[in-house]
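Right, one structure below, let's go through it.
Not every chain of the complex is shown here; the ones you see sit where they belong.
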Amino acid sequence: MNFAVTIDVRGVEGIADPEGRTIERALGSLGFSGASTVRVGKVITFDLEADDRSSAESTVREMCDRLLANPVIERYEITVSTSS
Amino acid sequence: MSVRVGVISFPGSNCEHDVLEGLSSLGADAEIIWHADRSLKGADAVIIPGGFAHGDYLRCGAIARFSPIMESVTQFAMAGGPVLGICNGFQVLTEAGLLPGALMRNSGLRFLCENATLEVVNDSSILTSMNQAGDQIRLPINHGEGNYTCDAETLARIEDQGQVVLRYMDNPNGSVARIAGVSNEMGNVVGLMPHPERAFDLLFGSADGRSLFASVLGAAEHFSVSKRDSADSVGRS
Amino acid sequence: MTILDISTEIANDARHVPLGLLDDEYGTILEMLGRVPSDVELAMYSVMWSEHCSYKSSRVHLGRLPTKAAHVLVGPGENAGVIDAGDNVAVALRIESHNHPSYIEPFQGAATGVGGILRDIFTMGARPIALMDPLFIGPLDDPHSRYILDGVVRGVGGYGNSVGVPTVGGQITFDPCYRGNPLVNVFCLGVLPVDRLVLGQASGVGNLCVLLGSRTGRDGIGGVSVLASAGFNDAEGETKRPSVQVGDPYEEKRLIEACLELLDAQLVVGIQDLGGAGLACATSETAARAGLGMDVDVQAVLRREPNMSAVEVMTSESQERMLAIIEPQSRDAVLEICKRWEIEASVIATVTGVDEEGVGHLRIVDGPNGAVLADVPAKSLADEAPLYHRPLAEPLDHRARLADRSVDGLTSPDYGEDLLAMVLDPAWIYSQYDHQLFVNTILGPGEADATLLRLAGPGVFTNGKALAMSADANPAWCAIDPRLGTAASVAESALNVCAVGATPKALVNCLNFGNPTHPEVMWQLSESIDGMAEACSALSIPVVGGNVSLYNESQGNDIDPTPTVAVIGLMDSIVRRPPARAWQSGDAIVLVGKRSSNVAGSRWAREVHGARNGALDPLDLVEHRQLCELISDLVRAEAADVVAPELVSGVHTIADGGIAVALAECSIAAQVGCVVDGLTDHRELFAESVSRVLLATARPDELIARCTQAGVLATVIGTAQGSRVVVSELLDVSLDALTSSFSDHIGRALGEVTSR
């Protein structure tokens, strides 16, 4: 079966996010008020061939742990859906 | 009379002193202009130097293009004033819509600081008027996001209209059509990824940047004369 | 005063032990204060008395290093050493390690290492103009070591490039001993007009302390000691866990500009960077240096996160922060400059006087009229950490290993193959670093034995002076003989600086060693310092600063002793690029210096044969100095005089890899091969005895006469020519094969999988 995988990778809670802060300042000086706690993360998408959803999910989790996310400073969230 | 050149500095810019030193060595009267100012202080040419304006956060040049000084730079460009963007300055000019295309991450995904050999494609731009088309020159490159890109239609158009100014001989960053520098349609705004100001003296490896800056100063002189003439004619009428 | 039962208090070890304080250390604190310390006090002692901040194991040895010379303006003890370069220009320099953070998170560890060393430089009033990054990593065939190298190089570049300070050199060593404990050392150099020099002192009672830069978060709390989860109850554990420090080069760039502007406007009395131990360190050190006290209001510290405790605020290692001491009337002007650079700033402390016993107190208060959370003598934190005379012991097998001459009998079936495996182009590393900013780089990384810069920076000019720098360490030599190995590393570094025509002026060191509770490690450290002292004295190079990194071990194995040294030198006038690592076809290749056939400690013995025994060649420092002066004179003449015909067309010092690698590197750089027939055997090809240089010349007779006149041995050993590197009877490889092994060495390995 073919699955569509989306992985959201974000900084762990409490870690500094200088890029987010800079964007927040820039939005402010462009006259957009009201935006706070801007944070920037990464999103990785791909198609995955797997036997079933649970094996797809466990494969993706392993990919994240070994390569796609850095547990020391990042956490990730996985979405696996059957491709249309 | 020496021409005046404004060198724009954003928080995070870092090549402004190098550009200033190069310009001064050619006898220009050059001055650093802070991004939060609005006046170009009578400059006859504007250079946006390299560096990491606003830390290159979000996208290179994305935040800088909203600085107050950029309104004046845009007006100056519209009026035909010579504007040169080097490296980060090139990125600012594309983000500001003064030059076509965009600069993406190097195809090798690594920052690259090395010497590049370039071919002069168009020798009538404000940057290359003292060179001949086909000349090969050596300039340092120093960037992580110098991979020039644009859609096929734009590429055909800029090739057609002679807006490609410089090409890499070998393509260190994966740019479309090996493009290292482009100009706008009018030819008075030019952006390039390599650093001419780092090639001013054989002591540092190459002196090929001198003629490029000299060409910009020539354009500035020309612009300053035409400015004065039109001011005169306005005054007389 | 309450009666304090010290032994009962110590026995109740729930407080000091999790903070990494020993029972005796806690006892000292109790005695000193005559009472039980508060949480904030105890936390501050634990970080300030950590090995990292107090040098408690190494300080008794460091005093043996020579530190004085007429041109030294600031020696060890301040944030950076400073020397007078003439023309009213001074040079500030320092080197630091960021080893453990780089193992935990290579990118951020290396990035924040760069950020930290930059602050040490601009806190002296100097504009940073150059970085170097000596790296020591596990072997490239190990996926985790590849991951670390990749992350560290991206981290150094990511920070250095963006902050706008070029990384102009470094060094790379691969060895299995760094597999579980890589070393990331970072050197920085800055230039300043002599009268901008400032010190980290909080002088002037009533003056204000302004904290500038990033907000304070829970970054790297207790990073310098071992603050465990104690003090955090379980419910809070998750959110309060200290996090990895994240570097923000953009903040640092604005901080540099703002601080230099404050100094130029003479608005600052003293200034100090925040590094390890954060505010606890910056406040106590500046107060102690001035012999005064300080009242710090923790509430006034701007924070990134809510609900931070006073302990967290005082020990946080959030990056990109500086503490400026100013006169009260300068306050508005200071804040105005900060605003222009978009730097957040707040007044957090006031300088106070001394008590009736002449003691300045560091007091931490919770709000303007709030509770007093700490009140201790500032000097007790900054200067009165315990000093340890830790036991030393020469390893039991050391003498036997020196006496083992089995390396003399080593041979290989194909010396050409050995050479192909040994050549390695660090361009993969330095091409990811801006190494040209400020247009100072005359000889950049990979071009010569040392980096050669024009001595200038934005707003700082000299009369055509140039500055040379070289960072060197040879752990293989030091593993065999820490004393001689360190002396030889200093000698190599000095010779490198001379090989671009400069005269050595100062040295800074970064002493990376294993666990100081191992007597062998303390012996290595002590021997190494003696070797450094001998070489520096003999070569008249003052040590102006240093850093000690201990506990570099993994799974109980200490790293090889790795004393990194960086020597800088000056050249008075430069007109053209001096000859470097190259030659022209037809040139004679001259070996200058004593000949050697000793492969003990060589890369060849270690990497090809796994042999780690034998004794190094003795080092005659008087002869070495003669060689240094001769080479410097010869090269300087080439750089100074545009019209004189070239006598020397290529220079390369002989270090790791021996003559073999030196010949290969010159051939590759020139793309002209060589034919060498003046060597006795393969041992002479790979020996690494340090006092030797290869020169290329079109006029060998004249050159040899010059050497002989200077009392230095010189022999023609071959000719530059053709497209192969040929050493009679030993090897014959094509320049193409050599070039591709050289260029692809790291890149090919890094193209493979890296893995955490």
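Points worth noting:
Letters are used for the chains, namely A, B and C, taken in the order the chains are written, and counting of residues starts over at 1 for each.
Assume contacts are C-beta pairs under 8 Å (C-beta built on N, C-alpha and C of every residue); 3 or more make two chains touch, one makes a residue touch a chain.
The structure displayed is predicted, hence computed values, not measured ones.
Composition of the entire complex, written as a formula in the shown labels, equals A x2, B x1, C x1.
One rule holds in what follows: only the chains that are shown with their structure count from here on.
Chain A and chain C have Cα centroids lying 37 Å from one another.
Counting partner chains per residue, chain B shows two or more touched chains at residues 54-55, 57. Along chain A, residues 18, 22 each make contact with two or more other chains. Looking at the complex, you find that chain B touches chain C at residues 11-12, 14-15, 17-18, 21-22, 51-52, 54-57, 110-114, 140, 142, 144, 195, 197-198, 200, 202-204. Contact residues of chain A toward chain B in the complex are 18-19, 22-23, 26, 29-30, 40. Taken in their complex, chain A has these residues touching chain C: 11-18, 22, 25, 66-67, 70, 72-73.
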